[in-house]
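Questions regarding the structure given below will be posed in turn.
Only one protein chain is missing; all other protein chains are in place.
So, chain A:
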Amino acid sequence: MTFEPEGTHSNASMRNLHLLHGTLPHEVVCTENLTPFLKLLPCKGKAGISSLLDGHKLFDANWQTMAVDVKPVCPEDGTECILQIEQTVDMVLDIERSKRPRDNPMPRPIPTEDLVCDNSKPYHGGDSCFPLDRTSEMSWSLNKVFGRPLKGSCPLTTEDGRDSETVCINVPHEREVQERTAADLVKKEHEDGYLRCYKISPNLDFDLILPEQYLSSNLPLSHPSLHAFRSITGHGQERGGVRAILTNPSLTSPVRFVYLESLPWFMKPYLHTLRATISSSTAPLPDQYLEPQQAPNTADPIKQMYYRPAVDRHRGTHLELLLELPPASTLTLTYDFEKSLLRYTEYPPDANRGFDVAPAVIRLLSSSSSSSSSNGSSLLGASEYLRTTSLLLPLPTPDFSMPYNVIILTSTVMALAFGSIFNILVRRFVAADEAPGYGLVSLKGRIWALAQRLKARLRGKGAKDE
């Protein structure tokens, strides 16, 4: 339910297609992660907006994602199908932090004289400063934020039109934006009052400079249609629980979505503990919404469920739920799980960190398409997906120094056992009185032998001297 093939597929090829779904819940970011991504681009990060992508800046962002979507596109006129690759990079930058020079990224305290203080405080003086919130828009430029200007455009088309506008900035029109480039550029301000796009020339540096400014209006942000939050509950080495809180902020429209959990096999959910409870949001609601809301509250929010249990060491749990959430309400989804013990070779080197559990994937279904998507045959355009944060699952971890201790101990025991057994095996036991070399007789013999040896040596020396 969650994933469907995108693009155009013929019915014949659809039969041979498999849906594969895999997740890598945790990967340590590295600036090198960007290189293969950039290599897919036509200009390889040398020109166009991708020239701004610098591993240091990208992974220093407060939040970032990279996505590659591939889909076949077959034109209507029946010509050959092509594969369309869409690459997306989203990053949320802290402008103040990004503006720091790269060779001096330390957040040193700002000089005292630069502090913006609230002078109205009674204690305000030479050594106390209650910091004031910034009311103006911060000044920034591409060069300052990314450390380099845009290195020209990477034109994929020679025609004029929407596709040739390669750089767009989404700020209110009253915000002053200075463009700095050596050549002429085409600028187009869109009618909605916020978007402006530029057609820039290839090969020439381009920079956008936004000075500090006081604005009367802010950019209207689109409100998400669903808030999702997932966390692990409980503590201890044996059991735990997962709680997902899904909130529909909209006051008017219900939201239908598919919730997909793919859990690793060592996290065994008890499906009978799955509970979905709906509570209306604490936000005050207009009266007219209260009445119709009572009815869906009592209804089961789980409309459909697909569950494939885990097989130890082969596949994880797959759980898909089709849920419907009435307006202005919160759905709490809880289930318990059991932590299983791994074999000691199955632990990663950083076993005590815990094990990552992949994020839940939520696919929002628009109300019109919900009927068709539930039977799984419709081909939708781009669906809206949400992902929760991944979870860290502490599993019972053995003390890995214990095998070491055991090895040392068993080796000692084995060495002792082997030593004594070997000793017994190679030694010849005779009674004390039978043993040669003891008693008076032998003493005499020994002295005799010693004398003989001495004699032989003396004689040998004498022979040499001759």
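Here is the rule we go by: contacts are C-beta pairs under 8 Å (C-beta built on N, C-alpha and C of every residue); 3 or more make two chains touch, one makes a residue touch a chain; residues count from 1.
FYI, contacts and distances are computed from a predicted model.
Selecting from "Myotubularin-related protein 9", "GPI transamidase component GAA1", "Septin-type G domain-containing protein" or "Serine/threonine-protein phosphatase 2A 55 kDa regulatory subunit B", the unshown chain of this assembly corresponds to "GPI transamidase component GAA1" (UniProt protein name). Among A:G7, A:G55, A:P202 or A:G241, only A:G241 touches the chain that is left out of the view. Which of A:L19, A:L83 or A:M106 touches the hidden chain is settled by the complete complex: it is A:M106. For the chain missing from the display, the contacting residue among A:N352, A:S366 or A:S420 is A:N352, taking the whole complex into account. Between the chain not shown and the residues A:I232, A:L271 or A:L364, the one that touches is A:I232. Residues 26, 29, 59-63, 94, 96-97, 105-112, 114-115, 117-118, 121-124, 127-131, 133, 229, 231-235, 241, 243, 350-354, 356, 389-392, 394, 397 are the ones on chain A that touch the missing chain.
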